[in-house]
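Yeah, one chain of the complex is gone here, protein chain that is, but the others are all in their spots.
Naming follows writing order (A, B and C), and every chain is counted from residue 1.
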Amino acid sequence: MTPATRNEWMTVAAARMLRDRCVCFVGIGLPSAACNLARLTHAPDIVLIYESGTIGTRPDVLPLSIGDGELAETAAFVVPLPDVFAHYLQGGRVDVGFLGAAQIDRFGNLNSTVIGDYATPSTRLPGAGGAPEIAAHARETFVMLKASKRSFVERLDFRTTAGFGEGAGARAKTTARGGGPRAVITDFGILAPHPATDELQLVALFADATLDEARDAVGWPLAVASEVKQVAPPTTHELETLRALHARTREAHARPVVLPTP
Amino acid sequence: MTPATRNEWMTVAAARMLRDRCVCFVGIGLPSAACNLARLTHAPDIVLIYESGTIGTRPDVLPLSIGDGELAETAAFVVPLPDVFAHYLQGGRVDVGFLGAAQIDRFGNLNSTVIGDYATPSTRLPGAGGAPEIAAHARETFVMLKASKRSFVERLDFRTTAGFGEGAGARAKTTARGGGPRAVITDFGILAPHPATDELQLVALFADATLDEARDAVGWPLAVASEVKQVAPPTTHELETLRALHARTREAHARPVVLPTP
Amino acid sequence: MAFLSLREAVATHVADGASVALEGFTHLIPFAAGHELIRQHKRDLHLIRMTPDLVYDQLIGMGCARKLTFSWGGNPGVGSLHRLRDAVEHRWPRPLELDEHSHAGMAAAFCAGAARLPFGTLRGYLDNDLGQANTRVRRVECPFTGERLAAVPALNPDVTFLHAQRADRAGNVALHGIVGAAREAAMAASKLIVTVEEIVDALPPAMNGIVLPHWIVTAVAHCPGGAYPSYAHGFYARDNAFYREWDAIARDRATFEAWMREHVLDTVDHAAFLASLAKRAA
Partner (left out) sequence: MAFLSLREAVATHVADGASVALEGFTHLIPFAAGHELIRQHKRDLHLIRMTPDLVYDQLIGMGCARKLTFSWGGNPGVGSLHRLRDAVEHRWPRPLELDEHSHAGMAAAFCAGAARLPFGTLRGYLDNDLGQANTRVRRVECPFTGERLAAVPALNPDVTFLHAQRADRAGNVALHGIVGAAREAAMAASKLIVTVEEIVDALPPAMNGIVLPHWIVTAVAHCPGGAYPSYAHGFYARDNAFYREWDAIARDRATFEAWMREHVLDTVDHAAFLASLAKRAA
């Protein structure tokens, strides 16, 4: 078996942080892979909710979009989208939310709106989607994002989604009821907020990553926890399960669709 | 065939006022009988909505409650109750609403809350139910109520449901979007609002009722339209259809329920 | 989620003084749960329900309630709820505080509760006395149009009881037919206790059906016939004759108390309640 890629490290590390039976609001991409890996390994009764309204879904292959038919077919039930946000998310019925972004700052605030000025951006990004309210209402959130000086920045071009705001307890002054980012899983390891300052600090490294690599990848002076753990490498079972999931997914997505010509 | 009772006159007169294909928000009792009589005679494609959320229902027998199983079984579909009020009624998707009450005043305002003082009533009535917002939002409403000096009163003990308020265009100053009471069908004939003053005036009498009877039954000096029409007697077909409906209903409601003992 | 007997569920999760909603609109009214509250002599309850129906007439007449939030309090198609009337008109067996709404207002209040918003908005309570009688009906101004709309405070019961057709072994609950505000009352509650006609290995497929997932559900109690004399679509019909008979039973205090003693207080559970009626009918 080939060694784990950094994507696989990230996915496995994120999956391990999910408790069985937790209710998880899943995003497309790495979070979707991580949540389903958890479900297929140590968390068989995890409840996965995609924002398309599919609740308790158990897809055999990863969806490309947030609303592939696979998600509806394997769901316990499907609700209208407004209900997802009102009854489940704002209703406080979601334990864990997963977020990605184009930029993150040291307090876990996220930008997925624009690079540059809002009115005349150099890069227009897809926008907020569910993120601001996932971040506000889920009991805790995980951010998955590869690190570079362009993505881990001193100052966001636009704050789409609040993490800990200006830090040092600022979040508690808002009416957000969720706890905010518990961890940022990136391609060298894991950051977590300092209990007092809320500033993200390095708490764990992947076995083949170094502190220097981490510092180089982050666009602000990276704080380091008093103890930096080493993330145990993906097990054979984890890797095999993840790779089989991806293989099934590739095969399914390549399957030609019969055009519905009359 | 025995002659029509006053209840039957009222039911037939109300049924005739319903256009085919109109969307009708139905209450229990006389309105339910009138709407279904219309459906079984001249208005086969009338759309009946009961506030229990049963939409496009075609009951074979009249329901005792607003939510008998018969209504759900014969409905086009069933929606949650909040949707009935938000999407259909407040959404402006209802043509006709039917109302009853314990008291009515000359401007078609209704009381179904208390006789006496609100805090210490001599008679506690069931209360508002859907009436205030049916009256506010349906394009037009019909009131069905037997007349007496106790029910057609100079002054309501409590205004549960606004008709034309203080009259003379007062309703237009509220944010109610529906047109208000178009007719009051009572056991001597029909009252309708004067176009300028909004005061209810006698516009039609049943064939066997008199102007004196009408004046005696009403607790305020009853205004009379320049032309008082005579309501044509129930036809044999109308009466037979209505009586068959009631006979089926009596039989169904007397049918013993098998107790769900284990 | 736990599978409990109804007795255990009520004993564990309902404190005296709690706000309790037994929802279900004509259909799926949780009678068994109401009777168990009476059997356990719960007191000072704040009862919440759009259409109080017979089950609240019974709770009120037995002195369980201090307050009632409601929007229509009658015996549908029959007439008055005599015990409710007696409490309001004569404070018997004790005074009853009223928090009175229209259906549209109460539906908005349940929706706000389900969404954990502090208030619901509607174009309602227009030009009538309800807004004065109930100081909990207020106004909110639209920040875009300036229109003043009615606002009602969210309803968030301490405990919501529902009756449903089925639960699976994980505690997911499915209901169908007329659902009223059952879903909203469930999502709005701190605790949700559901009695069901049957517990099955797998719920029938219902892609867009109404399901209350297991982690919303505090407890499920298997309780066949738990909605009787209301009904459970697909299981048994509404006993319209009983609703008519109730009028005579409830009209008189002594008759009411004797009936409640025989059929509720002196029966051990809902199966015994149903058996006591069957015996009477035989």
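Keep this in mind: contacts are C-beta pairs under 8 Å (C-beta built on N, C-alpha and C of every residue); 3 or more make two chains touch, one makes a residue touch a chain.
Quick caveat: nothing in here was measured; it's all calculated off a predicted structure.
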> What chains on display are touched by the one that is not shown?
Replying inline: A, B, C
> Hey, which of C:20, C:122 or C:260 is the one touching the hidden chain?
Replying inline: C:122
>> Considering the complete complex, identify which of A:1, A:196 or A:258 is in touch with the unshown chain.
In response: A:258
>> Of the residues C:65, C:130, C:151 or C:237, I need the one that contacts the missing chain.
In response: C:151
> Residue-wise, where is chain C in contact with the chain that is not depicted?
Replying inline: 116-119, 121-123, 136, 138-145, 147, 149, 151, 153, 176-177, 179, 206-210
>> Residue by residue, what part of chain A touches the chain that was omitted?
In response: 28-29, 51-54, 63-69, 71-72, 78, 80-82, 85-86, 89-90, 109, 113, 118, 121-133, 136-137, 158-162, 165, 170-171, 174-177, 253-254, 256-262
>> Applying the definition given at the start, please give the residues of chain B touching the unseen chain.
In response: 21, 23, 45, 47, 55-56, 72, 75-79, 86-87, 90-93, 177
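By our rule, only the chains that are shown with their structure count from here on.
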> If you average all the Cα positions, which chain's own average lands nearest?
Replying inline: C
> With chain centres defined as C-alpha means, what is the inter-centre distance between chain A and chain B in Å?
Replying inline: 56
> Distance from the CA centroid of chain A to that of chain C, rounded to the nearest Å?
Replying inline: 41
> Using CA atom averages as chain centres, what separation in Å is found between chain B and chain C?
Replying inline: 27
>> Quick check: what residues of chain C touch more than one other chain, meaning two or more?
In response: none
